Structures are given as structure tokens and as C-alpha cells.
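Just one protein chain is left out here, and the rest sit where they should.
After this line comes subunit A, so read on.
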């Protein structure tokens, strides 16, 4: 089952490699990974999408929490949460018909065209992983996808819950 693990850690050299190391050393899966400093620049927040049974997820959270650089860890999937991912996708738009169709799909998905070139559009879309998959699928049916880049998922718990030091 897919899990969203959120980790609050020291924004220190080597901290990220230690966390990634735990996953490779112990044979856990990483489906996506997203990391950046928080509002407190001494801390980083990392979101990992992984999958496994309850026993594996329990071990992942314990082993990651054991790292000296890690302050807190939470499995967001256990409770109501918001998850978002951002994708930039560049599609070939060689004819007027394709341009129109791409624009129409972009509007339907509430995405935005952020760069226009003679032969291609670059579109920005934000949402859940499923939404991004669906958009790539749909736009791919009307235009050739040249390249795409995704950030991986980041997330927060809904309501009063928060991951704070």
C-alpha cells in the first residue's frame, strides 16, 4: 500500500544521504522523494512516497527516526492530509489543431501554459499524483510529449496536526 512519510530533519550536510541510505541498506522502496528547507532554515522537511505492508512501514519509520539528524517522522497516510505534486510537461504543438486541443485540456485540468515556443508548449500542473498521471495521459493522446519533470509528492496533515520540532 502507498504511504506518504514526512520527515523533519536537521538541514545539515549528509542528512539526506543518511535517510536515503537507510532505504537502500534495508531494501525499502522509494517511489518519490521531495526535500527542501522549511520556514525555519535550520530544518529540512522531506516527503517520501513508499510502499510496503504495515510491518515494513513500521520498520521504516523506526529506522529513519533512529538517525541522529531526524527530529520527527510521521506517516501522513494514517490521517486526513493534503498531498500535492508539481509537473512541468513540454508537448509538441506543430499544428493549430493540436495547439487548440492542448489548450483545451490544460484549461479542463486547471493547468497553466508557462512557456510558448513556435513548436511547443510547456505546461505547469499541480495536484495529486493521480491527477498528474491523468493529465499526462490525456495530453499525450493529442500531442507528442517531448519531456516532463515532476517534483515528487509533498504533503501536510489536515487540521490541527502538524510536524513541528
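Points to keep in mind about this one:
Note that a contact is a pair of C-beta atoms (placed from the backbone, for glycine too) under 8 Å apart; a residue touches a chain by one contact, two chains touch by 3 or more; residues count from 1.
Basically, contacts and distances are computed from a predicted model.
A single chain of the complex does not appear, and UniProt lists its protein name as "Acetolactate synthase", one of "Acetolactate synthase", "Ubiquinone biosynthesis protein UbiU", "FAD-dependent oxidoreductase" or "Circularly permuted type 2 ATP-grasp protein". Among A:66, A:104, A:117 or A:158, only A:66 touches the chain that is left out of the view. The omitted chain makes contact with subunit A at the following residues, 9-10, 13-14, 17-18, 21, 25, 55, 58-59, 62-63, 65-71, 165.
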